[in-house]
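Shown below is the structure under consideration.
Of the protein chains in this complex, all but one are displayed in their positions.
Up next is subunit A:
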Amino acid sequence: MSDIRTQDIAFVREEILDQQPPPRSQLGVAKWLRENLFSNWFNGLLTIVSIVVLFMVLSSVLPWVFGGVWDAGSLAECRDILNERFGNTHYACWAVITERWQQLIFGFYPETEYWRAIVAFVLMLVAIMPVLFDNLPRKLLWVTIAFPFLMVWLVWGGTIWGPLSVAVGFVIGGIAFSIIDRRYSSIIALIAAVLITIVWWLFIGPSVVEGLNALIPLGELKRVESRELGGFMICLIIGISGIALSLPIGIVLALGRQSDLFIVKMICVGFIEFIRGVPLITLLFTASLILNYFLPPNTTFDLTLRVIIMVTLFASAYMAEVIRGGLAALPKGQYEAADALGLDYWKAQRLVIMPQALKISIPGIVNTFIGLFKDTTLVMFIGIFDMLALSNAIRANSEWNGIYWELFVFIGLIFWVCCFAMSQYSQWLERKLRTDHR
């Protein structure tokens, strides 16, 4: 080998070459474009089609949005301004939002009382926060507990005694339960507590409230009728109540469906399958048309309350199925381990089963919440003026006759923000609670 002399070899590189930059196609933007947009002919085709579609949509939507008129008294005026400015009317007339947004948000709520709705809304945010984020001070939960009663008082008005007496009913029931539970079995305690609470609500409470109203009308606010509620506000009221109530009812139904008690199971299965088999709209019509048949003669109760009850029942049937999925997904060993620790049924559910089952079913639960919130638009069919019904009403007005898209965009955007926030929260919660494969 050492015989080879350097002059026999045509060329020998004696210095090491500098590092060359990678080919241009493997660098920066070009690489990204190549990999993500034009990796093969099919992807290239997709990219071109996408760009064409995007261009067609954006080129008509963007000028429409940003060229819009924000200040006009009617659609005709709007069109005059647009004709003057652009020579045609292919632009939005956002003036309808600037003029009517209060109506879309508050419905026909008296204008002087808007502050009450706003205070209730802010309170709602404060009340929800400690439920959503567990690193906030736990004392805020008192706001959460007090919120439903404060909300009813703020929104519907009257004195504070009415909501307070309902709250007192809960307290009496709780005290009764804990006293009787110490002496007798918890089943007896539960039945007795429920009976006592109902007696208070139906017979004692109302007369106490009347007396107190006459004596000291504490915190008297102007009464607002249910038919004056509307817009986004009614969606929130129905949506939040439905969400808050459907989860516990759904859990109970799911446990009932999974239980060994045959009769309880049959009742739960029948209820869930019936509710899931019919459209919500038929239940809402039931609430508005024929519910009076099922109640004692001459009882009237508020349409909003009836709708909340129906929406809650509807959502809780779906919730029950979602939670049942979570329960079924738990390994059997968890149930057996809970039994082996000597926990009774409720303790096992509370400490072992439910925390895991609920965690598994978070996506489904939040999807049900989102569905419920979107379904609140259906109340327009039974004469409640939610945002969509108000958009029809605004259009029926001669000033805004023929305006569609601006209202739809506004309403759609509000719903989109709420629902998207919910789904993002659920994803965050899922990530936070994930305990496997770290």
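Here is the rule we use: contacts are C-beta pairs under 8 Å (C-beta built on N, C-alpha and C of every residue); 3 or more make two chains touch, one makes a residue touch a chain; residues count from 1.
Following the convention adopted for this analysis, contacts and distances are computed from a predicted model.
Asks: Among "Transcriptional regulator", "SufD family Fe-S cluster assembly protein", "MbnP family protein" or "ABC transporter permease subunit", go ahead and choose the protein name stored in UniProt for the chain not displayed.
Replies: This omitted chain is identified in its UniProt record as "ABC transporter permease subunit".
Asks: Pick out which of A:V65, A:A192, A:I267 or A:I309 touches the chain that's been left out of the picture.
Replies: Of the candidates A:V65, A:A192, A:I267 or A:I309, A:I267 is in touch with the missing chain.
Asks: If the hidden chain were put back, which of A:F66, A:W115, A:F203 or A:F294 would touch it?
Replies: Missing-chain contact among the listed residues: A:F294.
Asks: Given the contact definition stated above, which residue among A:I187, A:A214, A:A340 or A:A396 touches the chain not shown here?
Replies: A:I187
Asks: Among A:V53, A:I198, A:L218 or A:L351, which residue is in touch with the absent chain?
Replies: Touches the omitted chain: A:V53.
Asks: In the complete complex, the non-displayed chain touches which residues of subunit A?
Replies: 35-37, 39, 43, 46-47, 50-51, 53-54, 185, 187-188, 191, 260-264, 267, 273-274, 276-282, 285-286, 289-290, 292-297, 370, 374-375, 377-378, 380-381, 388, 402, 404-405, 408, 411-412, 415-416, 419-420, 423
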